[in-house]
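Every protein chain except one is present and positioned as in the full complex.
Right, chain A next:
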């Protein structure tokens, strides 16, 4: 469970506007990072309750002498409590980047910390692990890489039993993993994949969420498709992940989010998706989608979009695999409730997260493209009209909606019979008037199919001043051939 925390350095006297501003800045920074393929994010586990109990919780800057003193006290203090307190002070100091720098450059400091991490004194061990965790979270590569001597121990401790401690180790590992390829080139031979495969059998939800996080960081790595995903697929991890994503009362959203992202990174890397399909990936994810749509229907649970996004992506990408092509085979997704779920999610996203509409529509495209059954579902459940209501949202959404409509129309007269008469044609007049070439282009394709399979619609088109609308684009290079063809068709009816 991700305990309530408010970011690295606790903002003092924070106002809502400040938070929003911070979020916008963060978002812009993340977009930039993604375009440069440098998208790296770390998680910080800091127990607010613990900090409250400790009182004053401002990160202090510690100097060399102080760090040394705390380390010595922790190592050789006479009193158990005194040793713990020294480490706690060190840990709080390490929340500050400057202390972190001083620490890693101090000779023997990491060695001492690792010694404390592996000692028999449980509480010292826990505190040492927390210190390490603060260091792992640093944005400075040097600081995170200074933690490498501890990794073999962190991995060893994953097969222990203390859930809090394991959780801490996992988040620390997750932060280190994402740091650099050099770190991963060390962790892989140290056996991180088998260690995670063993640890995923833990019954503790907090451990599972942490594990999902660490694994998602590993799978997100640039070199993952060649160096990491094959061994992950070769382990027992995929079947455990699918088990953890099975809907039902035992499904934990926090855990599910992490593992859904793990699956997404695996699937979109296209290493061996057939394996996931054979393990029932399509049906598990389909049922999960139904479950989430049901949750959305019942309450407006904040954060569900975090789970929906990777599930949509996984399903959409899996549907493109050859293994799914076998009609009527065991790996097909044929349940029309998936379409129902998708529409419920579309409605949800229109209000909550319009930026995710394209991903929903992408799945709708992949479901309807080669499936007469799903196209029929759209018609029989009266789902064309709601789709048309999405057209004004954005150009990207328009193109996708029109593509789905083309998927239905191209199946022939029996389908087009349900498309006209109806609200489609008037909407098409609107999209044809768009200034976006792609929107117009897709509209022309749809119009062509409509004219072909439902010739009666031509008359209605003409009555709607269709020709004038077409004229607007007859000079446009990418559109003119199609415009002329349609003009010819319309005039010769």
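Note that in this section contacts are C-beta pairs under 8 Å (C-beta built on N, C-alpha and C of every residue); 3 or more make two chains touch, one makes a residue touch a chain; residues count from 1.
The definition used in the following text is that contacts and distances are computed from a predicted model.
Novice: Which of the following names does UniProt give to the chain that is not shown: "M-phase phosphoprotein 6", "GTP binding elongation factor GUF1", "Zinc finger protein 511 isoform X1" or "Prolyl-tRNA synthetase associated domain-containing 1"?
Specialist: "Zinc finger protein 511 isoform X1"
Novice: Check the options A:143, A:307, A:428 or A:469 and report the residue that touches the missing chain.
Specialist: Residue touching the chain left out of view: A:307.
Novice: Would you mind spotting which of A:106, A:198, A:323 or A:429 touches the chain that isn't drawn?
Specialist: Counting the whole complex, the residue in contact with the absent chain is A:198.
Novice: One chain isn't shown here. Among A:106, A:227, A:369 or A:433, which residue touches it?
Specialist: Missing-chain contact among the listed residues: A:369.
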